[in-house]
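All protein chains but one are shown in place.
Per-chain numbering from 1; labels A and B assigned in written order.
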Amino acid sequence: MAIDAVEVQSAMPNHRSKTIHVTVNGVPRESHVEARTLLVSYLREHLKLTGTHIGCDTGHCGACTVLVDGTPVKSCMFLAVQSDGSEVRSVEGLETGGKLHPVQEGFHKEHGLQCGYCTPGMMMTSVALLAANPNPTEDEIRRGISGNLCRCTGYVNIVKAIQSAAKEMAAAPKGGP
Amino acid sequence: MATAPLGGIGVSVPRKEDARFIRGKGNYVDDVQLPGMLFLDIVRSPYAYAKILAIHKEKTLAVPGVLAVITGKDLEAAKLSWMPTLMSDTQMVLPTDTVMFQGQEVVGVVATDRYAAADGVAAMEIDYEPMTPVIDPFKALDPGAPVLRTDKPGRKDNHIWHWEVGDKDGTAQALKESDVVIKEKIYIPRIHVSSIETCGCVAQVDSMGKLTVWLTTQAPHAIRTVFALVSGLPENQIRIISPDIGGGFGGKVPVYPGYVIAVVAALTTGHPVKFIEDRTGNLTSDSFARDYHIEAEIGATKDGRLTALRVKTLADHGYTDAAANPSKFPAGMFHVITGSYPFKKAFVEVDAVYTNKPPGGIAYRCSFRVTEAVHAIERLIDILAHQLKMDPAEFRLKNFIPPEAFPFPSVLGWTYDSGNYAGALKKAMEIIDYAGLRKEQVEKRKRGELMGIGISSFTEIVGAGPSKDFDILGIKMFDSAEVRIHPTGKVLARFGTKSQGQGHETTYAQILAEELGIPVEGISVEEGDTDTAPYGLGTYASRSTPTAGAAAVIAARKIREKGAKIAAHLLEVSPDDIEWVDHKFQVKGVPGKSKTMADVAFAAYTNHPQGMEAGLEAVDYYDPPNMTYPFGSYIAVVDIDKETGQIKTRRFVAVDDCGTIINPMIVDGQIHGGLTMGFAPSMLEEIQYDADGNNKATSFLEYLLPTAVETPHWETAKTTTPSPHHPIGAKGVGESATVGAPPAFVNAVVDALEPYGVTNIDIPLSSYKIWQAIHSKDPP
Partner (left out) sequence: MYPPNFEYYVPSTVEEAVGLLDQHQGDAKILAGGQSLIAMMKLRLAQPAILVDINRIPNLAYVREDDKFLRIGATTRTAELSRSTIVQARYPILSDAGREIADPIVRNRGTVGGNVSHGDPGNDLPACLLAMGAEFEIHGPKGIRTLPARGFYQDTFVTSVATNEMMTEIRVPRPGAGTGSAYSKMERKVGDFATVGVGARVVVDSSGKILNAGIGLTNVGPTAIYATAASDFLAGKTDSDAVLAQAAVLARDASAPSPDNRGPVDFKKDMVRIWTRRTLRKALDRAKGGK
């Protein structure tokens, strides 16, 4: 188990901080965090997983989207202590064994990203979307990603990227990504 | 054209930069983490205009983790409380006595981490004496209006500058003689680029006193020079690194106060200091775009020939002119407003005014005020067509500058390089079945249904710019490429520009692949580090391909010149007998006898001719002979819910012409994104202020970026009319769609509302405005 020493002021009163056990991208972690630490801060500052981004601070843009127990959540609207006992998956956990996830492949092939800032959150939403609905229509995709804002692509190629990933996942043998 | 394995011009090469972004391995400013790094947060003004009576630091300094508080008085002691803007106006870094807009930076709080810094900001107590703000830009010019810039000795009003171009009397005369003249007021509202990454920096001073700043900037070199001039630090002791940028759109061109405060904090604490804006800070204090109050008149003969154009505009600049225009053009390229039409007479005047709002006047994905110009002319053309009872497509086709007229000298002083406006419009009309739509509209009108078709045939002006006319703070607007071929034939190329998502690592490599005959995978592109990249003015206003892209071509061709000599040496012929054919050096007329660039590169380090310098590299600082003028025609089809005013965009066809296309996939991506940033302010986005100067859109709850659901499904197509002066005929495309799209939407909506006698609705086209337009008139 990886132990992360996180500095906590010794004067911290009880209940203001907590030791949490979280599995992040398959790696079990034990960390001591302030109760107010947002999950996004925990990932970015404590675990140095900077692929998850902060965009709007108020839960509108989805740049911070990660999967908690398989469900997309906005990690800037979610406390790290709330993830105690959960499995968290961020963009860094998509590639497995040196093989890109079909969603990553799709975004690359179909030019589904430009500046790349919304991309990790957008891809995490896409992964969950395809898990729940392996063959979505364009309308279902557009609704499904409507909690994630992209300023660069106009969404056209993101839709194509998700469709391309859906196709690849349908063609892949069971037990694949 | 290149074959696919080379990945040269015209190939949809998948982007090289994706490799890190799709793995979450991009390196944005907030990803920079340094040992001992502190965090800066900012206390902002709740008032639009107020005197600062006292700043009580005690409670903030008592917050655990807070190390320092920085005020305007602290900066004043170091002569850093004011800084110059790119328009040679002055802007406060932190105020010493007066705040000028709501959201203005008032105090910097430095702490061990961002949570503690936020606590420190929340604990800050400041006594203000609010004053009555000047919000309405027209009232700002009233004789009795309070003078806002009392810091400027001798100022008696809020008028910043007057700028005009064209033949005033001739235009007046021509309008007088016109059979038809229409006049319209059009307001292009204040908007914000709202890149998903906000602005920020990390400032570090090393043990040798060298300052390194990782900065969200589109123009790292220019910023380094500005930093040197403001701070007095020697320029060789300043390094600006622009890492991956999460969207720029013009918002990351200016220097913001937070950057300067972070540098001061790093200098005074001896620790690296990070400053990352929150979204509210971003929306309330970073540069805005647009905010032009336009009043325009356009004339024509009764048979539908355009005669003259007269435009009077009031520009609300907030409390300082912090636009980012070339020095010579305080209203940017606004005088491209004669658009795609051969006016013989035109006159444009712009007056700029101070108000108690944040400064700016930057682009929002636009080449210096072209969006405002295109919006005005394409709206006026439609209103005039309607007045003349002519179809708006027919009216445009009748009046376009014809292809044979290029290069075309516009009456307001530009020389359009190339164009085929009718070609683009006809193509769009064919794709969307314009005639069929008009028939459908007639049927729908009979049934009382509201459907509209809107056209915009825009002419852009990008690629600033020729050094005779273009500079920012005196620095000429060239751009640069430095190309180095290693012994094994691999390439490192560095540029003075800075991608923010445009894909430079791929497209520049493609240009070089084409010019050097080296496959695109073997070419690395670097930008953004002022210690390594050649000096350039950066990426905005769709200037990278027209300037740095051209520099890449010229640098590559310089390399080919030397390469030919090395090839001649290897092939034992005279350099005059070598020609560049099929991406190789070949003995003239002997296809079998040739050397590749890789052969030549190896020889340049291992077997170069005696008397020749070793190595194979070149630098070019490209001074474009002219601007480039991309163009296109867009057609929008909308259906309006009569009862609610809701607009549904049924179809949107965009035909673009940006000259030679380097990577079709990337160009399409740029157009999709550009269209969406044309759609957004047309339908949703606006920053409004109430009478007290309160910003009414301080988060994404009220500043409405479109999601995938609202955004139309874009249909794109191309025509190709190369630029005659660019070395590969390319023009620039990043902004065309943002510039061209809004009038297509407004024209479509106004067309739908034609039965109600509506001539104009200002963007954003909210349901309320449409409902109001319908309800304020008697139903037909």
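Here, contacts are C-beta pairs under 8 Å (C-beta built on N, C-alpha and C of every residue); 3 or more make two chains touch, one makes a residue touch a chain.
No experiment lies behind these values; they were computed from the predicted model shown.
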| item | value |
| --- | --- |
| Omitted chain's touching partners, listed by label | A, B |
| Residue among B:45, B:441 or B:707 touching the omitted chain | B:707 |
| Selected from B:506, B:663 or B:766 as touching the chain missing from the view | B:766 |
| Hidden partner interface residues of subunit B, rising order | 114-115, 118-119, 122, 278-280, 643-644, 646, 684, 688, 696-697, 699-702, 704-707, 709-710, 766-768, 771-772, 775 |
| Positions on subunit A where the hidden chain makes contact | 13-16, 18, 34-36, 38, 41, 57-60, 62, 65, 71-74, 76-79, 81-82, 125, 143-148 |
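Criterion: only the chains that are shown with their structure count from here on.
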| item | value |
| --- | --- |
| Whole-Å gap separating subunit A and subunit B, where each centre is the average of the chain's CA atoms | 30 |
| Touch list for subunit A against partner subunit B, complex | 9, 11, 34, 36-37, 41, 44-45, 48-58, 60-61, 63, 90-92, 94-95, 100, 104, 107-109, 111, 113-120, 123, 138, 141-143, 145-159 |
| Subunit B residues within the subunit A interface of the complex | 14-15, 17-26, 28, 30-31, 33, 64-65, 113-115, 194-198, 244-249, 276, 278-280, 500-503, 665-666, 668-669, 671-677, 699-701, 705, 707-709, 711, 713-714 |
